[in-house]
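Here's the structure we're looking at; comments come further down.
Removed from the display is one protein chain of the complex; every other protein chain stays in position.
Going in written order, the chains are labelled A and B, and every chain counts its residues from 1.
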Amino acid sequence: MLKRSFWKSLLLAVMIGGLAIAGTANAADMIKIGVAGPHTGGYAAFGEQFWRGAEQAAKDINTAGGINGKMIEVVKADDACEPKQAVSVANRLMDVDSVQAVAGHYCSSSTIPASEIYADADVLVMTPGSTNPKITERQMKGVFRMCGRDDQQGAVAANFIINNLKAKRVAVIHDKDSYGQGLADAMIDRMKALGVTEVLYEGLTRGEKDFNSLVTKVKSVKADALFFGGLHTEAGPLVRQLREQGITADFISGDAINSADFVTAAGGPKYVDGVYMTFGQDPLTLKTGRDVIETFRASGYEPEGYTLYAYATIQALTSAMDATNSTNLDKMADWLHGNSVNTVLGEKSWDSKGDLKVSDFVMYQWDAKGKFRQL
Amino acid sequence: MDIYILGQQLLNGLTLGSIYGLIAIGYTMVYGIIGMINFAHGDIYMISAYLTAIILSLIFSLGITSLPVVLLVTLFLAMAITGAYGWAIERVAYRPLRGSTRLAPLISAIGMSLVLQSYVQISQGARNQGVPILIDGVVRLGGEEQFVQITYIQILIVIASFIGMAALTYIILKTSLGRQCRATQQDRKMAAILGINTNRIISTVFVIGSSMAALAGVLVTLNYGSFDFFIGFVIGIKAFTAAVLGGIGSLPGAMLGGIVLGMAEGLFSGFVSSDYKDVFAFALLVLVLIFRPSGLLGKPEIEKV
Partner (left out) sequence: MSMQQKASLRKAVIDGFWSGILALIIFGPISGLVLKGYTVQNELMRPLLIALVVAVGRFLISYLIQTEKGRYYLGKLIGKRDAGVTVASLTKSKYQYLVIPVLVLAGLSLPLVLGKYWLTVVILALIYVLLGLGLNIVVGLAGMLDLGYVAFYAVGAYTLAMGAQYFDMGFWTMLPVAALGAALFGAMLGFPVLRMHGDYLAIVTLGFGEIIRLVLNNLLEITGGPNGASAPSPTLFGLEFTRRAKQGGIPFHEYFDIAYSPSYKYIFIYLILFAVVCLMILFVTRLKQMPMGRAWEALREDEIACRSLGINHVTVKLSAFMMGAMVGGIAGVFFATYQGFINPSSFTFFESALILAIVVLGGLGSTVGVIVAALVLTILPEVLRDFAEYRVLMFGVAMVLMMVWKPRGLIRIKRKAYDIGEPAS
């Protein structure tokens, strides 16, 4: 018995070794960029947005002649939003695929451990969608982001709730995830600075659909505004059950509900009518992105959510490579700190931490047709 | 305490509990007959949610709008196709393992659960999907400001779950099929010797269990209006907990366990903390099992020498 298992182990070892060697082959005239995100598992919808955006960006850059004559190749890397897989796939991107930069990771809990590995390998990473402040607060030179931070977003929401809506009794619900809870906490911080304390602070469980007891609780505290930190998959049923129980409190949420799927999740446009949300300057209305958006729509894909963020991330990374004519972390990081990039999302520049210099969060409101417009 | 709020929370718990109960029936039936925890059951429920949306859109494209017709056709087709899923999964993943260790089908079921999830993700995409509002309207008791309310679809869920449980209990206790089921459950070899096609009986149980999941799937999808390929996981664990809480293998137990669990969650999150509602639900389960090791309505295990 032992003997047979020995041969099996040997076979396995040979197999692994072979794969490792086979993986190291690398074409020198290509620039490889890893696109890491959840391509499987419960968050796969966001991974798909990343990939669509990044793939299109690479295609457009290559059609325009590439970067200093080199073609861009994007490499899909799946972390399923699990830290364990994020570390594995980050090592794979560095070691097997030998990418020169990474656009990636959606969940902040994946971006944090993975960025340590990129830093170790001297590779620059820019996340299109991780908004947790901690990511850029760790004094790492090669970590950038294309999106805003939760604290900036929360502050915009709090100002709006207190100054414009004049709400006195604000209930806060979050989804116990780093994004949702971070956003909710940031909102509360700013609200307290404005002199209002929340009347309710509760977490719901991601993946559930029944929030009726929570909604009844919101009713019992007689809230006149409800802020939700979380994704559209929970925001939809929440707002529907809120309205079904006859509560007319204002519903305010963050950028993660910016998706047509929010309307589907809520069960129809009549439930999302009047919902407020914070989001960056809407990429779908920007002049700079019109051509790109048309290309997406022509191929039958609506570039929503993080699609254009991923597109812009690839643009920023390749601009830095183009300008410095290298893929060196220090050179690229210095260039990104000092210059601005004209992306599909408009002109972007970064501060010394790697955050966007101008966070352009503004308020939007949904209407009874299931569309939203800037206030 | 505000009586309306309390009443509303009780109703919330009741509807949630009925949903748990409906899904728990599938777990409990399968467990009852072959003593196996069917971890893929939550994903069968998920399949039926997708079927609901697909069938509804087909019906609407045919131009049929009469509500009872739409509802009945959807229920019938969804239950039939989901039943076929149950049959096929049993045939492919569990039957070859019959007569081996008790844990082998459990692992096979976990594998099957992964297969179903990613199969739906690949074919339907990862975004969440929805169905249009079919049944709209609420019953409100009380005044203009203060009231207790339940939607029509929630009433339907509660009624359907009780009818489902009653019908299955009748089948198990009174019909020939039920007798064959009980015989197979008690002693599979002996039942086979007496001329019962035990394989067919077990398949039938899987089909019935899956159809019950589909019944829940259709109604719950109409209630919440949205779903994605991952919904089976959370609700599957909850329904399984409900089945064990009520005494696994017992049909009224599944229903009771579901309602107790739903009420406990609803009341705890309504009056204490929604962060810790699942902690409370599982702690309740542990407590119940410590004092009643076979669940609320389960028969105590007889230890034989």
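A few notes on this one:
In this text, contacts are C-beta pairs under 8 Å (C-beta built on N, C-alpha and C of every residue); 3 or more make two chains touch, one makes a residue touch a chain.
The model shown is predicted, which means the values in this text are computed figures rather than measured ones.
Displayed chains that the missing chain touches over the full complex: A, B (touch as defined at the top).
Touch with the chain that is not drawn comes from one residue among B:110, B:139 or B:190, which is B:110. Set against the missing chain, the residues B:51, B:181 or B:254 yield one that touches it, B:51. Among B:85, B:224 or B:268, only B:85 touches the chain that is left out of the view. For the chain left out of this panel, the touching residue among A:177, A:208, A:234 or A:355 is A:177. By the touch criterion stated above, the residues of chain A touching the omitted chain are 1-3, 5-6, 8-10, 12-13, 16-17, 19-20, 23-24, 39-41, 44, 76, 78, 81-84, 87-89, 91-92, 94-96, 107-109, 112-113, 116-117, 120-121, 132, 134, 176-178, 181-182, 203, 264. In the full complex, chain B contacts the hidden chain through residues 31, 35, 37, 39, 47, 50-51, 53-58, 60-61, 81, 84-85, 88, 92-93, 96-97, 99-101, 103-108, 110-125, 129-132, 237, 240-241, 244, 248, 275-276, 278-279, 282-283, 285-286, 289-290, 293-295, 301, 303-305.
Convention: only the chains that are shown with their structure count from here on.
Work out the mean CA point of chain A and of chain B, and you get 35 Å between them.
In the complex of the two chains, the chain B residues touching chain A come out as 2, 5, 8-9, 12-13, 15-16, 19, 118, 121, 125-133, 138, 140, 147, 149, 151, 220, 224-228, 230-231, 233-235, 265-267, 269-271, 273-275, 277-278. Residues of chain A that touch chain B in their complex: 40-42, 44-45, 47-48, 176, 202-205, 207-210, 212-214, 216-217, 219-220, 232-233, 236-237, 240, 244-246, 261, 264-268.
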